[in-house]
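Provided herewith is a single structure, encoded as structure tokens, for subsequent inquiry.
One protein chain omitted, others in place.
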Amino acid sequence: MPIRILVTGGTFDKEYDEIQAGLVFKESHVAEMLRLGRCRVPVQIRTIMMIDSLEMNDAGHEAIVQNCRQTDETRILITHGTDTMVETGKFLAAAVLEKTIVLTGAMVPYAFGSSDGMFNLGSALSFVQTLPPGVYLAMNGQCFRWDEVRKNRQTGYFERVEKSRTSGDN
Amino acid sequence: MPIRILVTGGTFDKEYDEIQAGLVFKESHVAEMLRLGRCRVPVQIRTIMMIDSLEMNDAGHEAIVQNCRQTDETRILITHGTDTMVETGKFLAAAVLEKTIVLTGAMVPYAFGSSDGMFNLGSALSFVQTLPPGVYLAMNGQCFRWDEVRKNRQTGYFERVEKSRTSGDN
Amino acid sequence: MPIRILVTGGTFDKEYDEIQAGLVFKESHVAEMLRLGRCRVPVQIRTIMMIDSLEMNDAGHEAIVQNCRQTDETRILITHGTDTMVETGKFLAAAVLEKTIVLTGAMVPYAFGSSDGMFNLGSALSFVQTLPPGVYLAMNGQCFRWDEVRKNRQTGYFERVEKSRTSGDN
Partner (left out) sequence: MPIRILVTGGTFDKEYDEIQAGLVFKESHVAEMLRLGRCRVPVQIRTIMMIDSLEMNDAGHEAIVQNCRQTDETRILITHGTDTMVETGKFLAAAVLEKTIVLTGAMVPYAFGSSDGMFNLGSALSFVQTLPPGVYLAMNGQCFRWDEVRKNRQTGYFERVEKSRTSGDN
């Protein structure tokens, strides 16, 4: 059975608009990234939304959960902005879906020569093929359970935390 | 314990020399690739050789096996040219090392904007963290046991084969 | 005598900051661009300011004029944001410096793989070597006198205009 990829936007898909002289969302780059990565894993890609994860809200969380629940695939990769990726992980865990769900993202837009996007996509797609059911974040070559990780906003890296501290923020 | 990365060259590390107007090996790009990928997995990198895998011979195989055996790490990632990656996997399997060894490579040099190099590196580094002892090839987002894969030289993709057919070539 | 290059910032030098998730100015990329372009024209580079040209004001204009006047070189290339490049050209023309001054810029930041930056830099550096004293804008492979050009904000291209219409804007 193929891997389901759900696209929600995030830095992954930001690009530079030369007329607005700023960062915008247009189409997702995930299919092109898989092509350049010469990926041969069967995947089904669906774009749910195309937003900065700072704009993620309950309706967004609900849409992601519904898509994970309704799709036939039991292994799901979600591209997501890094700022609220942990929050979405918590939401997905609460839904108890009995599927292997891996969230990933990038710190540098793919369109700006992002190598962390390509690296993370390869990493997340590998973890999602091998891990048991659960909700995980794949960032920086590492894979974390949803309840043992936070983003360090000073460094931009994801860090393992004691489970009791997960709800806090830095 | 960190992941041991052994560098042997391959397309991964080829670069363009503007005076010779051709492809050459200089230094390995693996450390830079991990930095751009914002990798935070502890790794130890050692360059064993820097060759096109068509030049791999028994002495090269022996050097790779010795490095795998003598290093303390039990999880090892090897960058290798794609043309003879399967042969080297067979050699490593015969050595019965009881370690998790993942070979990976690229079809396009990193220095030419290779996205398959970054993608494969992220993929291989993830598989090596999760798989049980054995010898594997991680290419195209997929992971193959050493005895169930071959490179299709017409397409450049790695394909799963029946074990009995592994020794043959296309 | 070398060419004097004066850096004022602009899209040319914008880069992506992964922590702020936005566009910022750090150091100028002009020296690196000339190195990658394998440029052998003797140049002297001075960074006057590092701003978005929408923030250019009279003090900025005055600083640019003073730098052009005081430098010994008689051929001067100025990197500048595109939005107010025409205004700065008018200011320079009013100063009557009897030097060949060419303003150039980019629509896409160099750090995002901008090819228009490299192209424009090569173009501007060639025009500044060949044209008689005057104030010019080199954009899109073309060279315009300061009083016969405007930026079309819908398309991002520079267009030739009747001199009488120069003071207007679209």
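Order as written gives the chain letters A, B and C; numbering starts at 1 within each chain.
Convention: a residue touches a chain if its C-beta (ideal position, glycine included) is under 8 Å from a C-beta of that chain, and two chains touch if they have at least 3 such contacts.
Because the structure is predicted, anything quoted here is derived from the model rather than measured.
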Absent chain's touching partners (shown only) are B, C
Residues on chain B that touch the omitted chain in the whole complex? 11, 16, 18-19, 21-23, 52, 83, 107-109, 111-113, 153-156
Chain C, residues in touch with the chain not shown (by the definition above): 33-34, 36-41, 107, 113, 115-116, 118-127, 129-131, 138, 140-143, 156-158
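Going forward, only the chains that are shown with their structure count from here on.
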Quick one: superpose chain A on chain C by CA and send over the rotation angle as a multiple of 5°. 180
Where the centres are mean C-alpha positions, what is the separation of chain A from chain B, in Å? 27
Whole-Å gap between the CA centroids of chain B and chain C: 46
Please set out, as single numbers or ranges, the residues of chain B touching at least two other chains. none
